[in-house]
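Excluded from the complex is one protein chain; the other protein chains are retained at their positions.
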Amino acid sequence: MNTTGPLLTVRDAVKHFRGGGRTVHALNGVSLSIAPGESVGLVGESGSGKTTLGRLILRLEQATSGSVEFDGHDVTTWRESRMRRLRPAVQMVFQSPYASLNPRMKIGALIEEPLKLHTTLSKDDRKKEVRALARRVALSEVLLERHVNQASGGQLQRASIARAIATRPKLLVLDEPTSSLDLSVRAEILSLLGSLKEEHGMAMLFISHDLDTVHAICDRVCVMYLGRIVETGSREAIFRAPLHPYTRTLLSAQLSADPRVTRERLPILGEPPSPLRLPPGCGYAERCPIAETACTTKAIALTAKADGDHSVACIKT
Amino acid sequence: MAIAISEIRAGDRLARLWRRSSSFVVGSALVALLVLTALLCGFVSPYGPTQVLPNAILQTPSAAHWFGTDGNGMDVFTRVLYGARYAIAIALPSAFVMVAVGVPLGLIAGYYGGVVDEVLTRMLDVLRAFPSIILALAVVSATGQSLINVVVVIGLIDAPIFARVVRSEVISIRRSDFVASAVVTGNPTWRILFVHLLPNTIKGAAALLPLRMAWALRVSATLAFVGVGIQAPEPEWGALIRQGAEYIISGQHWVAMFPGIALVIAVFGFNLMGDGLQELTDPRLDVKK
């Protein structure tokens, strides 16, 4: 076991979906690493490839090229039977708890399932553990006997989290876990995730289109655009001193709930690009206010900036 | 008081079920009648199923013999009642074979997709391409005429229908997040198929079941009628009809007619129940209170 290196390393991940005579370029060379206990936010708009990257890490999608390493093992080509032994260590919470929890199972059984599969606990001990997990995520024990359609979105998302942390994973991938929830419930779930992060010291990959959410919970942020990471850095670096024009536009489009806070709004040009047709140069060039000819001709790599942990894929910064 | 309320509730529930699908209520009643007959025929029938009454050959229906007697001097009413046992003994086990073979194949084909799906689907298509009665005829006459053979052959021939229904349901949900969640949780494939997919895909197959049981009864009766299924003197309705067919020309219509009516009622009952189930499970017709 590797104890000092990164927990997760994704190298040059490429994912193309082919079908109907078209190719969707969902991921176009993404590299990312997450240290043990670190929480990384993956932000981007629809079509940026952030969900595909999450599913690729979980091996729900097979990479077209590139590799995924977990704890020093290259798991890119592992068979599902071998992957299963790794599953307790890498868990996932999905966007919609209604869609991601089996509607025919009781909530208690859903939380118990990972314990059943990966531990040798007796039935009684499992039930005890399920109740402890329910308490931990502030889920009323009454709900354990109910089905998915008898609980609210917030309650179900708590159950999803309980299910995901049952095996005490080292990495939790969360794909928009709060975006289908009401504001006060969203705050409650984030508060729960925040406390779990401190308590268990597990690493998180938090996928979201909402910068406020990512700002609230992540140590480091990766900004994705058109299947590439265009900027990555510490939370402070990204939110205080964003470099990439896209990151700046994204930040300026965030709406503060305080009417006194008015961010300077950067103009937004054109339409989000289609992942069907990749431009040769920078993906953002055709919408970028400061683009020049060089931006449209050659691919632009992530380059580290002077202060170390801040990289950006833009030749103009 | 508590009893009175629960009676109201039960009556009310029945009334609502009647509003949603009267076919289901009538069909279930007929099927229940069939099951009761099979259970109670030993107690209510006046004679034994193969008991020969030498003094009563080919008698017309009367108070002593409600449905008359046949050429061997056996009571037709008794034999028709006992025929219900055969109907159940054919319908239930062949349904079991259909489901036990068809559903797993459908799950596997739908979940794996690709080559596995292609091969399975083609094989099942080939099987479906044969006229099923002729296939059943051929196989049963080759393997021997026992109840078990009839049941297994009928079940296997009909299994592809269940495979197909389940397969298309699985394809429609296999990309859903709850299946992805089952994979991420580390479920072995058999658990994904049988614990996660099966309960969510079985509705269509379950609604199909009574219809296919009706079909099984018809095929079994056909086999017996053409002489390769269950043989007289066993009181299977198809066998009874075959036995009675020779007397129709000479005017003793009751020997074939009463088992024929029994068969029609049973098939009708299963069909109605199946139609009703489809009405009840079709989301487009779902009337929420």
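Lettered A and B in written order, each chain numbered from 1.
Basically, a contact is a pair of C-beta atoms (placed from the backbone, for glycine too) under 8 Å apart; a residue touches a chain by one contact, two chains touch by 3 or more.
In this section, contacts and distances are computed from a predicted model.
S.K.: Would you mind picking the UniProt name of the chain not drawn here, from "Ger(X)C family germination protein", "ABC transporter ATP-binding protein", "Multisubunit potassium/proton antiporter PhaE subunit" or "Nitrogen fixation protein NifU"?
M.R.: Answer from the record: the omitted chain is "ABC transporter ATP-binding protein".
S.K.: Considering the whole complex, which of A:5, A:103 or A:272 touches the chain not shown?
M.R.: Checking each option in A:5, A:103 or A:272, the one touching the absent chain turns out to be A:272.
S.K.: In the whole complex, not just what's shown, which of A:148, A:161, A:250 or A:312 touches the removed chain?
M.R.: A:250
S.K.: Touching the hidden chain in the complete assembly: which of A:215, A:228, A:244 or A:310 does that?
M.R.: Going through A:215, A:228, A:244 or A:310 one by one, A:215 is the residue touching the chain not shown.
S.K.: So which of A:5, A:103, A:194 or A:308 would be touching the chain we can't see?
M.R.: Selected residue, touching the omitted chain: A:194.
S.K.: Which residue numbers on chain A touch the omitted chain?
M.R.: 45-46, 138, 152, 154, 182-188, 190-191, 193-195, 209-213, 215-217, 249-250, 253-260, 262, 265, 268, 270-272
The definition used in the following text is that only the chains that are shown with their structure count from here on.
S.K.: Tell me, which parts of chain B touch chain A in their complex?
M.R.: The touching residues are 176-178, 180-189, 191, 196, 199-200.
S.K.: Can you name the residues of chain A that touch chain B in the complex?
M.R.: Those residues of chain A that touch chain B are 55, 58, 60, 80-81, 84-85, 87-88, 90-92, 94-96, 99-104, 113-114, 117-118, 160, 163.
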